[in-house]
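The structure appears right after this line, and notes come after that.
Shown here: the complex without one of its protein chains, the others still in place.
The letters A and B name the chains in turn, as written, and every chain counts its residues from 1.
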Amino acid sequence: MKTIIVTGGTRGIGRAIVDMLVAKFKQNVPAVAQTRLVVTYRSGVAQADALAAELKDLGIDADIQQMDLADLSSVTAFVQHVTQTYGKADALINNAGMTNDGSFLAMADADVASLIHTNLNGTIALTEQMVPLLQQAGCSSVIFMASAAGVYGKEGQVPYATTKGGIIGYSQLLARRYGRQRMYINAVAPGFIATDMVTALDPAMFEHTLNNASIGSMGTPADVANVVHSLLTPGYIQATTIKVDGGHLR
Amino acid sequence: MNFSRNEILDFVVNSIFLDRLELADDGYSAEDFSEETLILSEQGLGLDSVDVLDLLVGIEKKYQFKPIEIDSTFIDEVCASIGSVIDMVQSRMKIAA
Partner (left out) sequence: MSDLFINSNGIIPQSLLERLQAAGRECHVLELPEHTDGAAIVRQHFEQLSNEGRYYHNIYLDLTGGFNELAEFTADAVTAMQRLELRLTEVLKALKYGSQHLARADGGRIWVLCYDHSVNYSVASPSNPITNNAVIAAVQSIAKEVARFDVSVNVFLIHPPKESVTNDSWKQAKQSLKVYGMKYKPQPVQHIAELLQMYAGLKNLTTTGGIIPVGSGIAAGNI
């Protein structure tokens, strides 16, 4: 039995990843067959309950756990749970994260600090604690949800981009340390993806962004989930960041 | 050093909005502005916080103020309308005097 962990998996791109894994599970695709899915959420209990119910209807008994990346004790408690329940982790999909946007020169120090603490240090803390469980699996995958902002920068998102760039760097550092232990470590950098948060915006706010992508339209959470799923199969892709951005400015 | 509200209005409208932020290119002219003009609101000029930095740095230089502590709360309160910007400029002049 494999254990696949998806953090922040009850909404947005995280939810699409869960849906993709479930669909593949149902199709008996080898990479996810015989899998126990562990999904974390931070505060949306209703969404977590809804996901649990939906999965149960599909005949899947997923393990849905509350975990807050900003709280080290919460991260540690989650890792203890995985250790005691499964004793190993075959895949860790680090999707959870947050953003605070606005003009950087006018941004409050607290808003910057919370991003670094949660997106970067929280993700690193979880991954570092998970390493023994990933090693225990013998062959494992670690996937980080970065962002196009972390690859080529984004105005209005300076600290967010900083944390996502940091995540990309951490994927490289982790690969240097554990790449020879059959740990496959990569990052995915979504561009403009049609999550609920984005589709609620006035189109005038993002039309120019769509025009800057050669595809000319938004991506879907499923587009990102597809790439995440493909990275679960061990191969020669290592310490790489795959952009899922519709060909932004290329 | 003292400036009337009209003088400050003239500077903010002509030097910052029309010239520096190039709102003239968007079809605005001086007659379109008054103290009641909203700066941040989409019902007004709909400027973002980076545009507002241009405004505040321009004011610092013009009136030789010490650096203004710029944060999002300050921007929301002071830069709501041209009138509230003029209030801020005049209150800082009193401190400087």
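Please note the rule applied: contacts are C-beta pairs under 8 Å (C-beta built on N, C-alpha and C of every residue); 3 or more make two chains touch, one makes a residue touch a chain.
Not measured: the values here are computed from a predicted model.
Undergrad: Pick from A:T40, A:Q65, A:N121 or A:S141: which residue touches the chain that isn't shown?
TA: Only one listed residue reaches the unshown chain, and that is A:N121.
Undergrad: Touching the left-out chain: which of A:T83, A:Q172 or A:N226?
TA: A:Q172
Undergrad: Touching the absent chain in the whole complex: find that residue among A:R42, A:K88 or A:K164.
TA: Checking each option in A:R42, A:K88 or A:K164, the one touching the absent chain turns out to be A:K164.
Undergrad: By the contact criterion defined above, which parts of subunit A meet the unshown chain? Give residue numbers in ascending order.
TA: 103-105, 107, 109, 112-113, 116-117, 120-121, 124-125, 128, 149-159, 161-166, 168-170, 172-173, 176-177
Undergrad: Contact with the hidden chain only, please: which subunit B residues?
TA: 50, 53-54, 57, 60-61, 66-67, 70
Everything below uses one rule, namely that only the chains that are shown with their structure count from here on.
Undergrad: Using the touch definition up top, name the residues of subunit A that touch subunit B in the complex.
TA: 102-103, 105-108, 155-156
Undergrad: Sort out for me which residues of subunit B touch subunit A in the complex.
TA: Interface residues on the subunit B side: 48-50, 52-53, 70-75.
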